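Only one structure is covered here, and it is reproduced in the block below.
The complex is shown incomplete by one protein chain, all other protein chains being positioned as in the whole.
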Amino acid sequence: MMSAVTGVLETLGGRATSAIHRLGFASRFLLLTLRNSGMCFRRFSLVVREIYFAGVLSLIIILVSGLFVGMVLGLQGYDTLVRYGSSSALGVLVALSLVRELGPVVAGLLFASRAGSAITAEIGLMKATEQLAAMEMMAVDPIARVIAPRFWAGVISMPMLAAMFSAMGVFGGYLVGVQLIGVDAGSFWSQMQDSVDFEEDILNGVIKSVVFGIAVTWIAVFEGYDAPPTAEGVSGATTRTVVTSSLAILALDFMLTAFMFRGA
Amino acid sequence: MMKRKALDLWVGVFVAIGLGALLFLALKVGNLASFSSAETYLLKANFDNIGGLKKRAPVKSAGVVVGRVEDIVFDSEAYEATVAFSVEKRYEFPKDTSAKILTAGLLGEQYIGLAAGGDAVKLKSGDKLKITQSAVVLENLISQFLFNKAADGNKDNK
Partner (left out) sequence: MPTIPATDNLVEVEDVNFAYDRRQILKGVNLSIGRGQVVAIMGLSGCGKTTLLRLIGGALRPTRGEVRIDGKAVAGRSHDELFALRRRMGMLFQFGALFTDMSCYDNVAFQMREHTDLPEALIDDLVLMKLQAVGLRGAHRLMPSELSGGMARRVALARTTALDPMLIMYDEPFAGLDPVSMGVIGQLIRRLNDSLGATSIIVTHDVAEALQLVDYVYFMSDGMIVTQGTPDELRASDKPFVHQFVHGEMDGPMPFHYPADDYARDLRATEA
């Protein structure tokens, strides 16, 4: 009986220490990536190519999701606000929800599942088919040539996608609120402009999306690089990227929100 | 080789849309447009009770936004609240202007309303407004109402 309990504790302890080991390894990997980023800026075309695969190919899902989220916000928001006679504040509700929270977070989650998993799979596969080893044997550092461009592409794409998500969402809220339900267009926009502050809301949202971009892309490139060179290894790494990125986004969101919006 | 050009084009479009979205948010959604680089000057006013007035609350006169609340501090000597607010330089107010804390709508946010006086001399940067009216506190209103009710009751009984 006792041995069962100690067995469980041992496993827990083992898992915890190996998780910390991994975090340490991942941090060193990030530093290595940053130090080897010189090539990225000298040959920016490498980064451009990766922005296409990470950012441009995520455009459709981000724009469509943003539109739908905005429309739902419009519907639900109106339903609640109209009970207090404040339906003219719909614009404020939609805009603040999107710019402060939903834009960075939901766009981040979508980016993690679409682009993050693709990056992990690609790097994992390159490792499994010895392409990274071949590159190293040809005296080209794979970290500088393969990893770093993908990292910077993710960091650059994320804020763009979050802004697009929020913009589409506001438009979606406008479509539903003003065009469909009949909230006054004037008060929709004017109250929104009065309440949404550039520094406090929009800039904070951008900062959040940059932080999320760094977190998601870091996790994606690391999991790909560290994946066991087998089919199960790569698929496990891809799943881990999506799960870990999502949890990281939500945890970071809480921390950043608590820090940025306290007592507002 | 042609693929590279198509790639660059799409990434350019992507970045353009991204920046456009940011611009849209900043100007149409946020208040960057009304972020007039207009110059402002600072005025002060003391209040017994600021109620729910917050920093960055608007300062209006005749219903038009003419400035913003910049800072609210507690004056530990006079046991009052000192509110510092900025007003756009193009609007000048007489020395006997009064400042009231008003509420937008029934349950809306509070703001400072300036009612211009008649003095020929205008307020300069750093001046303090002499006439102020504090925010209406709901509890005081209710206790006053009850007091009036009780007084009326007494009068009827006499």
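Labels for the chains are A and B, by order of writing; each one numbers its residues from 1.
Everything below uses one rule, namely that a residue touches a chain if its C-beta (ideal position, glycine included) is under 8 Å from a C-beta of that chain, and two chains touch if they have at least 3 such contacts.
Since this is a predicted model, take the numbers as computed values, not measurements.
Novice: Counting the whole assembly, list the visible chains that the omitted chain makes contact with.
Specialist: Touched by the chain not displayed, across the whole complex: A.
Novice: Could you tell me which of A:36, A:131, A:190 or A:235 touches the chain that is not displayed?
Specialist: Considering all chains, including the one not shown, the answer is A:131.
Novice: Would you indicate which residue among A:60, A:140, A:185 or A:251 is in contact with the undisplayed chain?
Specialist: Considering the complete complex, A:140 is the one touching the chain left out.
Novice: Write the list of chain A residues that the hidden chain touches.
Specialist: Per the touch rule, chain A residues meeting the hidden chain are 125-126, 129-131, 133-140.
Here, only the chains that are shown with their structure count from here on.
Novice: Taking each chain's centre as the mean of its CA atoms, how far is chain A from chain B in angstrom?
Specialist: So the centre of chain A lies 36 Å away from the centre of chain B.
Novice: Hey, which residues of chain A end up touching chain B in the complex?
Specialist: That would be residues 45, 48-49, 51-52, 55-56, 59, 95, 99, 157, 159-161, 163-164, 166-168, 170, 189, 192-194, 196-198, 201-202, 206 of chain A.
Novice: Show me the residue ranges of chain B that touch chain A in the complex, using the header's touch definition.
Specialist: 4, 7-8, 10-11, 13-15, 17-19, 21-22, 24-26, 28-35, 56, 58
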